[in-house]
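Missing here: one protein chain of the complex. Every other protein chain is in place.
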Amino acid sequence: MANIVVQNIERTDLKLVDALGKCGVATVHEAQGRTGLMASHMTPIYAGARVAGNAVTISAAPGDNWMVHVAIEQMQEGDILVLEPTSPCEDGYFGDLLATSAQARGGRGLIINAGVRDVRDLTEMNFPVWSKAVFAQGTVKNTLGSVNVPVVCAGALVNPGDVIVADDDGVCVVQRERAAEVLKKAQEREANEEDKRQKLESGILGLDMYNMRERLEKEGLKYV
Amino acid sequence: MANIVVQNIERTDLKLVDALGKCGVATVHEAQGRTGLMASHMTPIYAGARVAGNAVTISAAPGDNWMVHVAIEQMQEGDILVLEPTSPCEDGYFGDLLATSAQARGGRGLIINAGVRDVRDLTEMNFPVWSKAVFAQGTVKNTLGSVNVPVVCAGALVNPGDVIVADDDGVCVVQRERAAEVLKKAQEREANEEDKRQKLESGILGLDMYNMRERLEKEGLKYV
Amino acid sequence: MANIVVQNIERTDLKLVDALGKCGVATVHEAQGRTGLMASHMTPIYAGARVAGNAVTISAAPGDNWMVHVAIEQMQEGDILVLEPTSPCEDGYFGDLLATSAQARGGRGLIINAGVRDVRDLTEMNFPVWSKAVFAQGTVKNTLGSVNVPVVCAGALVNPGDVIVADDDGVCVVQRERAAEVLKKAQEREANEEDKRQKLESGILGLDMYNMRERLEKEGLKYV
Amino acid sequence: MANIVVQNIERTDLKLVDALGKCGVATVHEAQGRTGLMASHMTPIYAGARVAGNAVTISAAPGDNWMVHVAIEQMQEGDILVLEPTSPCEDGYFGDLLATSAQARGGRGLIINAGVRDVRDLTEMNFPVWSKAVFAQGTVKNTLGSVNVPVVCAGALVNPGDVIVADDDGVCVVQRERAAEVLKKAQEREANEEDKRQKLESGILGLDMYNMRERLEKEGLKYV
Amino acid sequence: MANIVVQNIERTDLKLVDALGKCGVATVHEAQGRTGLMASHMTPIYAGARVAGNAVTISAAPGDNWMVHVAIEQMQEGDILVLEPTSPCEDGYFGDLLATSAQARGGRGLIINAGVRDVRDLTEMNFPVWSKAVFAQGTVKNTLGSVNVPVVCAGALVNPGDVIVADDDGVCVVQRERAAEVLKKAQEREANEEDKRQKLESGILGLDMYNMRERLEKEGLKYV
Partner (left out) sequence: MANIVVQNIERTDLKLVDALGKCGVATVHEAQGRTGLMASHMTPIYAGARVAGNAVTISAAPGDNWMVHVAIEQMQEGDILVLEPTSPCEDGYFGDLLATSAQARGGRGLIINAGVRDVRDLTEMNFPVWSKAVFAQGTVKNTLGSVNVPVVCAGALVNPGDVIVADDDGVCVVQRERAAEVLKKAQEREANEEDKRQKLESGILGLDMYNMRERLEKEGLKYV
């Protein structure tokens, strides 16, 4: 693959991004038709983190974080770095210095299907990271990669400028072109959920609220 | 397997259940002769959770949470849901709405050898879950399973009405018929441990407290 | 292998040890030339723990914690236990009683490529543990092992008296003979990092600070 | 758990056992209502092995094969050893000497949720093994376990005298009490499959043979 | 995601496909710039299998093989099925009956990031499969998916009509649009490799053949 840096990517409006972030991963994932979810091994380095932003993508060689430096120059307010190594790796590509630089450019976090280090500092800096591993192993700066090309990160296709939503439930990618539509569905879903929550809290059963009894009987469920 | 819901299961007295819960997983597991422990991948979604309850068991198809709705109707005060998929799965069978419904019926928590979502909400609701994964992936409601049948969950056999004890150390199942006996042994063990703790704190060595030196020498341990 | 306990090991001066602990795992690992890091599955039982100490090593049979009792007698102020089972195991070799005994002797923590239990108590005791698993499974005391022999723990060679540094980023071993040299380099590195951090915070890019642009161009990176 | 050896177990008639063996794992598993299948990590040490036999079960401490010797005395013509360690382990509990002894008693194979060694010899002896690992690591003979008690092996409940069916697809347990019924269903299934195979071979589609088109349309599948 | 079946996909010419198949996975992967390789857990059910074909893709619910029946109708001479479940699953979606049907339509094999069964029969039929698991676990036919939509399979993006190349080294996807170009580069690479092989066989070192010595020295490699 040619080693390129795409400089002018289209981003999603930050109002949309922020509104998607408020909905959270589970709701957004449902609203998008259950697509875009990264694998469950992508876990946050500290509990309670919630973030949304525009993806600046990185394709990097295993154990080589040179392209992270290149990518940071491409970051704007509201961006999130998304790194997939070209082969499985858990090295610590990213630590507090890079986070300082990313924050200085308005960066909001990192999604990395590899390792991260300086976890204590990143936590204090309130710089959230979802990663495959926490690992102090250092990296080199010898092999080129690419920035802002499409990547498959932890099983999900990410195009630069797509919206990343991440919280305690994991990481979900919203296609830029669909962001407004997905937000609308997510917000409808949320409104709908509040009503259901109240019913369930009052003791109404899902079996009744969703009219499941007839279908269960038809399928052959036996109560003994 | 026929798809059935067993409605009238025998439960363990909640006084026994609560007392077992106070002893904790490590002690109960020892008191029961080191049986009933689930695999170590069953981890709590938040630290510090401790719970005990009567098992309401669910056997469910992969990626299908229909039977969870069925099971919640069977819950009573002090129950804990125990779900094993019929094949390995990490989908998010359970979230805040189902937890709301389970809590409304007196449910105390969930043990699931699969995934869970809405972790932030569940944490705020103080609804503890031990799971194999945190994963926002949604499920369908198309395939029957069974409720309150014996299941092997994360390697441990669970019969409906057995006592589940869960804390930061994992999850242990106590057979209903043995609950009183196990509690007795667990409490004796605890009393005994307090005495040992004080001795060890004062500097007495386990080597001496347990009289190990002679046997070590006999087995051939050499000090050099 | 003969079953032996080496009683008089050389330790590293605690001033050196404590200073290395302050530098943290990522820095020490770099300062030592990126050697000595344990595998990323060695995770702390609670966030925020930081410790450094002299290694008292244990080679133990799977599911057998007899040698832990033997090792505790060998502990001195500032020591850390390092246990590698002779084959992969995740049993709970260690709990609050053993931690009480280790603390009574001045022990600072445990590194175990296996399981640990009583996590709640250990957290309250402020006794940090890095382990492969949290697992309540009990162990026996039937098979000899060795204490204070060289072990390969989670992929890293540890000699008794080596310095163990552990924090949220994992566990790193510093060879005793190199401790002073590694500390010097680590402290230089830290001083250097502070300067870099300020530059990055002010918006200077790594690309410029490290003079990467020319080399990137020479290697063929294309901006499009 | 008390350490016991149950000497007089009821076995399944070898005619039934052999007939189940001919049906193979996939068919038997279906005929039994999709129950009894062990986890997919239980793989054969050589391709092409097929076996069925009565289960002689072993619960053994990690890294301790003492109970294998005890179990071999309990073997009869047509038996298969089924070993589950009391906690996860991959040590080589079993090699060519034990296989020689088991074969001398009419034993047909080994199912072990742990490790095996001397794979070349076992292959030459035509002694099939399904295991979690191939690992030369030796074991000790220091800790008791039990023989012919119910065990959960690789996720499946096995009672002594149950029928074990194993082939390239894995391992399935048939409850002794249901063996005749399961065999009948398995044989019906096989007859039925032959007819289907011929239709499919001739180019008839499953969509038509199983009348799926109407239901697919009703569920909303769109052809574009 | 809407549930659709795309009927008229563009395929790659079978002459190109077959020529790519002869080059093999490692060469094709290199020729394509080291892209398109599936994860290493995708292993063949028998050694020595080599195949290339046009991808007919399937997105299926976990534990539900309904869409496989739908996909087989879409198969033509020279096609290979590529199945990715919508969430991680290792159930046996596919066995000898489906293989019979696929072969009747000219199908050449299956790539499935899940499980397969009837391995012995598939081997005898000479129907190659690369899968994540061998697992007899049966599936249901209750939930829709899609056929011939883009899928991310085992980490690689696959569009319907892309070329799949698979052998003992794994599975590689060649984009349809690039097939001719990749073949050309692969064949050049092969010609080039033959020359290198002869030199190396004669004792010439890679160090000299690739002129590495100067660069190694410049980078600082020390011979001691």
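We just call them A, B, C, D and E in the order they show up, numbering each chain from 1.
Note that in this section contacts are C-beta pairs under 8 Å (C-beta built on N, C-alpha and C of every residue); 3 or more make two chains touch, one makes a residue touch a chain.
Not measured: the values here are computed from a predicted model.
Judged over the whole assembly, touch between the missing chain and the shown ones holds for A, C, D, E. For the chain left out of this panel, the touching residue among D:32, D:59, D:87 or D:137 is D:137. Taking the complete complex into account, A:137 is the one of A:40, A:54, A:74 or A:137 that touches the chain left out. The omitted chain makes contact with subunit D at the following residues, 2-7, 46, 66, 69-70, 72-73, 90, 92, 95-98, 100-101, 103-105, 115, 117-120, 123, 133-138, 141, 144. Interface residues of subunit A facing the missing partner chain: 61-64, 86-91, 135, 137, 140, 142-143.
Residues 24-26, 29-30, 34, 37, 40, 43, 47-48, 50, 167-170, 172, 193, 196-197, 200-203, 205-207, 210, 212, 216, 219-224 are the ones on subunit E that touch the missing chain.
FYI, only the chains that are shown with their structure count from here on.
Subunit B and subunit D touch with mostly matching residues; of the residue numbers seen at this interface, over half occur in both copies.
Subunit B and subunit C have CA centres that are 31 Å apart.
Residue positions 2, 34, 40, 86, 88, 90, 135, 137 of subunit B are each in touch with at least two other chains. Shown here, the protein chains touch in an arrangement that is not a line, ring, star or fully connected set. Annotation, chain-chain contacts: A-B, A-C, A-E, B-C, B-D, B-E, C-D, D-E (touch as defined at the top).
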